[in-house]
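Starting off with a structure, shown below.
With one protein chain withheld, the remaining protein chains of the complex are depicted in position.
Here is subunit A:
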Amino acid sequence: MSSRYFHWKMNLCIILIILVFLVPFYIGYFIVSNIWLLHKQQLLFSCLLWLTFMYFFWKLGEPFPILSPKHGILSIEQLISRVGVIGVTLMALLSGFGAVNCPYTYMSYFLRNVTDTDIMALERRLLQTMDMIVSKKKRMAVARRTMFLKGEVHNKPSGFWEMIKSVTTSASGSENLMQIQQEVDSLEELSRQLFLETADLHATKERIEYSKTFKGKYFNFLGYFFSIYCVWKIFMATINIVFDRVGKTDPVTRGIEITVNYLGIQFDVKFWSQHISFILVGIIIVTSIRGLLITLTKFFYAISSSKSSNVIVLLLAQIMGMYFVSSVLLIRMSMPLEYRTIITEVLGELQFNFYHRWFDVIFLVSALSSMLFLYLAHKQAPEKHMAP
C-alpha cells in the first residue's frame, strides 16, 4: 500500500517539475532562438521569459479560492492547484467544444447538399481568376523587360523627396507596375479563398458519399447516440450551476442503485460498482486523451512550419501534462466514495468542489459559444455558394 502511495507521489512530483520548470524554460529558449536579434544572449533571455511565466503562473492562484492558508509556499498543493486551474479550464473548453462539434460532424443531417455543378462552377471561377492573374503578370513582365531594355531602373520611391520627385518625373513604368502589383495581390488573395472553398466542397461531397455506405450509416447512428449524451451533459452542467450542488455519489453507483430499485434485480452494489466504475473511468481517460491527441495532431499539421515546430511540440506537451493532472483531479467525482480518499491523499487537500464548479461553468460557456459559432458558420456557408 505504501509503495503505491510512494510511486503516486513521486510521479506527481516529476510531472509537476517538468510542467512548471522544464518545459516552459525550453519553450522560452526556442522562442528566443527564433528571434535572430537576440542570438547572443539566448540563455539570459530565456531565463527572463521563464521568470515572466512563473510570475503570471503564481498570480493565477490569487483570484481563485483554491487554497487554505495553512500550506507553505513551495508545497505541492500550491503548484497542483494552479496547474489544476489551467488544466481544468482547458479540459472544459475542449469538452464543451467537443460535445457540440461531435454530433455536428457525425450526423449527416447537417451536411450541406453539394452537387457536381456547384463544384464545377467554383472550379471555373478559380481558373478564371488564375487566368486573370496570369495576364496581369504577363503585362508586368513585358513592362519590366522594356524598362530593363531602356535602361530605367525600377526604384520604389522611398523617402519623402523622392516621392515628390516621382510625381513629376516620367517614372511611369514603375508606377504602372505598382498598380498592377496591387491588383495582382488582391486577385491572388481571391484565388486562395476560392481554392479553400473548393477543397471544402470536395470534402463535403466525399462525406456525403461516405455517409451512404454502411460504415457511414453506423457512424451516423453513433452520432445520434452521442449527441443525446452531450445534451445530457450540458443539461447536468446547467443544473449543477443553477441549483448549486455538487454530486455526492458517482453516476455509476447511482445508476446501479436506480436499476436495483426500479427493476428489483439483486445486485451486490458495492462489488459491482467498484469494478464497473473502474472500467468506465479507464475508458473515459483513454478516449478523452486519445481524442485530445488526435485533435492536437491535426492542429499541429495545420499550423506547423520549420521554424515553429519545436515550440508547438513543446506547447502540446505542456497542454497534455496539464490535461493529465487535471483529469486526475476531476476523475475523483466519478469514483465511489471510499476511493476518493486515495486521490485526496495524493493530491493533498484541495478544494475539489471548486474545481468541479469551475469545470461546469467553463464547459457550459464553451458549449454555448461553440453552438453559436457553428450555427453562424453553417448559416453563412450555403449563402456563399449560392452567389452567381
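Note that in this section a contact is a pair of C-beta atoms (placed from the backbone, for glycine too) under 8 Å apart; a residue touches a chain by one contact, two chains touch by 3 or more; residues count from 1.
Convention: contacts and distances are computed from a predicted model.
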One chain of this complex is not shown here; going by its UniProt record, which of these names is it: "Spindle pole body component", "Rab-like protein 3", "BHLH domain-containing protein" or "M-phase phosphoprotein 6"? "Rab-like protein 3"
Kindly state which of the options A:S135, A:Q182, A:T213 or A:N353 is in contact with the chain not pictured. A:S135
Among A:S46, A:S81 or A:S191, which one is in touch with the chain left out? A:S191
Listed in rising order, the subunit A residues that touch the chain left out are 120, 123-124, 126-127, 130-131, 133-135, 137-138, 140-142, 144-145, 188, 191-192, 194-196, 198-200, 202-203, 205-206, 305-306
